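In this view, the complex is presented without one of its protein chains, the others remaining in place.
Going by the order they are written in, the chains are A, B and C; count residues from 1 in each one.
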Amino acid sequence: MTGATLLRRIAPQLLTLAAVIVLVSIYYPAFYQIVYVNDRLVGIPIDVIKRGAPVALLAIGMTLVIATRGIDLSVGAVMAICGASAAWSIDQGYGIGAALGLAGAAGLVCGLWNGVLVAFFGIQPIVATLILMVAGRGIAQLITGGTILTFDSDTFSFLGSGTLLGVPVPTVIWILTGIGFGLLVRRTALGLLVESIGVNLRASTLAGINSRVLLVAVYMGSGFCAALAGVIATADIRGADANNAGLWLELDAILAVVIGGNSLLGGRFSILASLLGAMIIQTINTGILLAGFPSEFNLVIKAVLVIVILVLQSPRIVPYLELLTTRRQRVKAPATKMEAGK
Amino acid sequence: QTIGFSQIGSESGWRAAETTVTMNEAKERGIDLRFSDAQQRQENQIAALRSFIAQGVDAILVAPVVATGWDSVLEEAAEAEIPVVLLDRMVDSSPDLYLTAVGSDLVHEGRVAGEWLVSAVNGEECRVVELQGTTGSSPAIDRKKGFEEGIAGADNIEIVRSQTGDFTRTRGKEVMESFLQAENGGADICALYAHNDDMAVGAIQAIKEAGLKPGEDILVVSIDAVPDIFQALAAGEANATVELTPNMAGPAFDALEAFFADGTMPEKFIQTESKLYTQADDPAGEYEARKDLGY
Amino acid sequence: MLLSTRDLTKSFPGTLALDRVSFDLKAGEVHALLGENGAGKSTLIKCLTGAYRRDSGDILFEGEPVFPQSTLEAQAIGIGTVYQEVNLLPNLTVAENLTLGHQPTRFGMIRPRATQALAQEMLAGYGLDIDVRRPLESYSVAVQQIVAIARAVHLSGRVLILDEPTASLDAREVQMLFDVVRDLRVRGLGIIFISHFLDQVFEISDSLTILRNGRHIATHPAADVDRMQLITLMLGRELAEETAVRHRPEVTGTSADAIRFTGVGRRGRIAPFDLTVRKGEVIGMAGLLGSGRTESAEVLFGAVASDSGTVEDASGPVDLRNPRSAIAAGFAFAPEDRKTDGIIAELSVRENIILALQARQGWARPIPQAEQQRMANDYIARLDIRTPDAEKPVGLLSGGNQQKVILARWLATNPRFLILDEPTRGIDVGAHAEILRLIEDVVAQGMSILVISSELEELVAVSHRVIVVRDRQHVSELTGDDVSPDTILRAIAAPHTTLEAAE
């Protein structure tokens, strides 16, 4: 993608993010303040990019899954499993390397499970991942024994609350993961192949794409991202909370992907745009906390903001907005679903 | 004897401990305990109670997820002559419909916490931030109400920010971080009141990461008395916690035994103690005593 | 005038699909709409029926301007349409498909019996004896097409529009359709007929309208133009040389470098058969609809794994477990149903062209952008694919151009054995000749080709030998002088062939 087309692709997300920030700073004018104290950057924007880490990570994997016309409802539960595995192995004294390895492996295995159900057993993605969504928390609790499994390891908790050059480590992790996945899919042909199976699985298989293996790989990627998110969540509170880690985060992740302008019907995707979507959601969440409304208003505010964003980004509205903003020639509306499509 | 136990879920360490303690108590007494986890949903609990009745158990323990909505199923149990004992939370139904209720008074817990804070600040100006439990849950509502009652007389104490932390560590930490941001890096906060210890533990980390000393710069008071908060108390990072004992089943089984033996009707409400623990109450020892209870 | 358009204009991003087109349809005439792939025929139809919103211009129905916003409204006026590509709803029963929107009801409840009776009645006259209670998807494409026609005919009180209705019909069914059309013409309906089969056009039409690049070129009474004139009008130039019906001698090349299929087949789909494919050979495959030609092709390509037999070439056994291994072995397969099996609608023309090559190279070795661009532009030029640029999503191309993109995809892999299932279906005369020439070219370079086609002339023109398939069995192989439309027809015509679809 050239710079211009990339910018055109993510422009709606950038505008939305800007708008949300402006909105928040109306209620909380000190929003932009960032100071450098105790070797770390402190400020609301820093909070946002730190707190947004789990959703951002989940959104990376979710983007790929959704690009294949799937959905992964299990990521929250997978976070819990991986966090619990990591905490367990630290607790057993196996050290941080083993903990990370175990968490990563657990995430990959969960992804493998989902992927096999979808690709080889032909179970519909929502149902296939619903199974792990339900059972996964049970597995996580099995590991923690139902308690919040706490541990004492400063190296491990560094992953959750440490900083690198003043930047929170979770932020560094999601940005690096985003870049890593971005390069992986765009510098190789993976991105094209994923988009292809998302649009037309049958035709792609006939064109020689190994769609089953690719599907499994995509779900494993999602599992791996969930593992990273789970590690961060666990390290952050120095304990594995099997019940609450990542609870309902799958919905936020899906929302992030959609706000990122990716179609739930599969096909074209942009990880960068999903990450922006995740930041939009986190800005809303943080903004609600800062604004100081009674907490019973939280959901309604979030719902209304999300609806407004979605309406403004909807394929039916975007062309009009583009006409308003760029009054030059008639621009292509990439998001427009083709009329003659399926 | 077969006794059915309908538990709310396993959403917190405290509840896991309650489950463990109940199972242990049952085992000690040779009771065949049928356990059912309702995954936080009342409809599952009602269905479980109905199944217990259909199965013909001798008695039912239930930790109701919410106070309302129990009338008809309790009536069914009464018709089937199965005594029901409520654990740790109350219901709105007529007391005739259950044998007894074992629990603590949630409002009272909040009040104890509030009163502690009043005495701790000793008349100085104090801006308090509050971490609420899950919006709409009865502990969140009652503990908020109790705390407000506890500080009602003290004009020097004011709740400046109150948000839900969903009873979890993660959210406790996250919300505390934004409180700290919003209150001048935490300099304007004098105390934290958390509806449970888990949120307090998360918040303590947030306070530490912001470069402040929890327990000194910001007073921390919370409820439940789970093991981890005693560690914090021992380290001087928390100041007080109000105990909610997980052993509700012991008194319940006692009452049931007496009832089965000679029909003794227990009191309608068996209140457990809401003991206040501070740094002075041998937190290290308390931690050791609790750490294996399944919290 | 029954139905007219005045200066109808419709543009899509990057394409002016209709440029001030005026068109008149009289009552009681069959009016053929002709043009190359992408000329705008389907678009014109869709504007007429409200499926697309026109940019400007008028539509007049009996002189009154009308503004159909949806097919529903068009139906209310009495316009029945068979759209190109859009079949019916495969998940509904035949009866439901036929009666959708006008089911007989009582007190708001559908009467199943009456619905079925109505459906039977609608199908009467098409020689179709099927169970209307079964889902449409259990019947072959041809049956589905006839059902679509029956539905449109029933809905067309005043106007009937047929967009390439005969593409998947055999000669007998075409005649049946024409009988119905003639009958409707007598009853005073106006009928718009689109087809790339010029013989059919001349057989049934009263007048012809030719579109080119979205513009109205000419309208003539059918009797006034001849074939060559018509082609010249459509293409805007003379067709260099119309492929003559001729047949070539059998390739007697060494069978050493041949691919030998022995006893491959699939239970319930195609009986085991033998086939030897020599280098530089074109094998035709003929048969009625539903005879099992597609099934043969699928087995040959590994799209459906064979459950018997062996495949070998000079270097030993060939692995054909799935399309991927077949492609690795140098096979290629352009399927018959391009919409579900061929195109990746949302991806660009470029990406569709390089897809198979990329899949074969593996994900880790992406084809460089510049190379992709070069390849795409090369094939767009070579196959004359009508698209504003290589980045247009292929789903937005016209039907025939999509077919060419699929062809380009497989040529790009430079296969040694190319299977083409109905490669010229829905393709205009110009492109038709182009594709036949292309086949000649690649065969000259040593590629082997299997062509499945319902057009016997075409088969005879390109094939060295022809395999005839009947009732899911390979019944005969015609070589040398036996390859002629006549002999093929005789081989196909088995005593008991009926149109009834198999179980």
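Here is the rule we use: a contact is a pair of C-beta atoms (placed from the backbone, for glycine too) under 8 Å apart; a residue touches a chain by one contact, two chains touch by 3 or more.
What we mean here is this: contacts and distances are computed from a predicted model.
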| item | value |
| --- | --- |
| Per UniProt, the name of the complex member that is left out, chosen from "Multicomponent Na+:H+ antiporter subunit F", "glycine dehydrogenase (aminomethyl-transferring)", "Probable oxaloacetate decarboxylase gamma chain" or "Sugar ABC transporter permease YjfF" | "Sugar ABC transporter permease YjfF" |
| Missing chain: touched chains present in the view | A, B, C |
| From B:Gln39, B:Asn156 or B:Asn247, residue that would touch the chain that is not displayed | B:Gln39 |
| From C:Asn37, C:Asn87 or C:Thr209, residue that would touch the chain that is not displayed | C:Asn87 |
| Which residue of A:Pro12, A:Gly111, A:Gly146 or A:Gly208 touches the chain not shown here | A:Gly146 |
| Residue touching the undisplayed chain, where the options are A:Val75, A:Ile90 or A:Leu132 | A:Leu132 |
| Residues of chain B in contact with the chain not shown | 4, 7, 9-10, 16, 19, 33-37, 39-44, 46-48, 50-56, 66-72, 76, 80, 92, 134-138, 141 |
| In chain C, positions touching the absent partner | 51, 70-72, 75, 81, 83, 86-92, 96-97, 100-101, 103, 105, 108-110, 133-135, 138, 151, 155 |
| Residue ranges of chain A at the interface with the undisplayed chain | 71, 117, 121-124, 126-127, 130-142, 146, 242, 251, 254-255, 258, 263-265, 296-304, 306-307, 310-311, 314-317, 337, 339-342 |
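Here, only the chains that are shown with their structure count from here on.
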| item | value |
| --- | --- |
| Touch-based graph of the chains, sorted into line, ring, star, complete or other | line |
| Geometric centre: closest chain by C-alpha means | A |
| Farthest-lying chain, centroid of Cα atoms versus that of chain C | B |
| Centre distance in Å when chain B and chain C are each reduced to the mean of their C-alpha atoms | 71 |
| Between chain A and chain B, centroid-to-centroid distance (C-alpha), Å | 34 |
| Residue numbers of chain A (touch at least two other chains) | none |
| Interface residues, chain A side, partner chain B - complex | 28, 37-38, 42-44, 47, 51, 141, 145-148, 150, 161, 233, 236-239, 241, 243-245, 247, 286, 289-290, 292, 294-296, 298 |
| Residues of chain A defined as touching chain C within the complex | 187-190, 192-193, 195-196, 199-200, 202-210, 214, 267-268, 330, 332-333, 338-342 |
| Chain B residues touching chain A - in the complex, by the definition given at the top | 9-13, 16-17, 19-20, 132, 135-136, 161-164, 166-171, 173-175, 177-179, 181-182, 185, 198, 201-202, 205, 209-211, 228, 294-295 |
